[in-house]
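Have a look at the structure below before the remarks.
Only one protein chain is missing from this complex, and each of the others stays in its spot.
Let's turn to chain A:
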Amino acid sequence: MSPHLHEALHELAEGAPREVSADRVLAGVHRRRRVRLITVPSVAAAIAAAILIGATLVGRGTEPAEPIEQPAPPLVTEPGKILNPPGVLPGPLPSGMVEPIMFAFLDHCRKQSLEETTSVSGDCAQWRVVGRSGKQWRLADGIGSMVVKPDDYMSGDAGMAISPDGLRLAYYRAADRRLVVRDLSTGKATLIGQRTTGPQLARAPGSLLFSNDGTRLAVTSGEPGQRRTLLADVSSGALTALPSGDLIGFDQDASTIVLGNVWSRKEKPLVFAAPDGAVRVRISLDSGVKLTGVPGNLLSPDGRTLVTPSPTLDKAVLVDAHTGKVTSVRPVRGGVGAVLAWAGPTKYFSVRSPAGAFEPRGRNDIPTEEKRGAIVDLATGKFTYRGPTFKFQAWQSTVAFGGFLS
């Protein structure tokens, strides 16, 4: 017990809103109940139809359908349908050529409660990747959700990244715990760096990000404020240590890399580095530019401009990469303020939730997530969707996007 901290927390809590509307809560309850009322008869009808069809087939002497738990490569889901229906797993990703991948997700075996998701294992704990045509596979040789102790479950995922053209995947391979980049146009896998131990992965899962041309991979790990980034040449697997900091962005072929501290409110200078790790220049950003929590590749393909989101994510702030000065502030509409990567000279790639952040909820209380890629035009502030809506159900999930240039 600490009287000082207790008192300070109470003072801080005084900033909270004053009351909760009981009417609003009940309205939310009724809305959710309506969804269930619609869903349950539909499911019952579907089950009845399935039983009828099954009985008819058996009556004709046809072999009964295989149980749905049997993996069947690949799983094809209709647009807008749930990607991870219960009891259904896609087959393993083929080792040879595969179509461009646009989306990947971990659903932690689609467990029914938060606690259950801390110790998942097996095929259902693997990354699931979705191609441009809607086909879905398991990344069977990769590490996905890891078996972790409850106190570590927040770090229980091994990272993965999809290149902008969708033809390269970076992930941790289960057999040797090595980071690999798999070229889906040839099937070739390139080993990156050293073997990683399980505890290392759980403690400091690296964030992975491809350059726009897919030839370089940035691997960032470490505690916030003390992050280190390594740059991998995906053709050779060679790693180069970059100056400390999170990756802010790299130009088209990663010949210029920008690093900084995205966890600090007092922004430190940005570091511009060469692929060999040499520091070229350090610049200070205008005081209005915030990088806190920035997740993507913010440097334009020509290396001249940084695009940063405003704190309220309704504006794109363009910054001259040579001076650090703000050159333009562009409004963006539709909740697409978060920048994942540039997608052209005046466009960037973002992700939005078409159905809102936390609604709707699906059956059995498992939250439903809907995500869709969007290309934002900085000239107009408008976005256009890129690819289908990816919809899945999970108590905990981790996702990766790519293939937006495919």
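What we mean here is this: a contact is a pair of C-beta atoms (placed from the backbone, for glycine too) under 8 Å apart; a residue touches a chain by one contact, two chains touch by 3 or more; residues count from 1.
Just so it is clear, contacts and distances are computed from a predicted model.
Novice: Leaving aside the chains on screen, match the unshown one to its UniProt name from "SigE family RNA polymerase sigma factor", "Tetrathionate reductase subunit B", "Peptidase" or "Tripartite tricarboxylate transporter TctB family protein".
Specialist: "SigE family RNA polymerase sigma factor"
Novice: So which of A:P275, A:P295 or A:P354 would be touching the chain we can't see?
Specialist: Counting the whole complex, the residue in contact with the absent chain is A:P295.
Novice: Spell out, residue by residue, where the missing chain touches chain A.
Specialist: 1-6, 8-26, 28-29, 32-33, 114-115, 150-151, 154, 224, 263, 265-266, 292-293, 295, 311-313, 357-358, 365, 367, 369, 395-398
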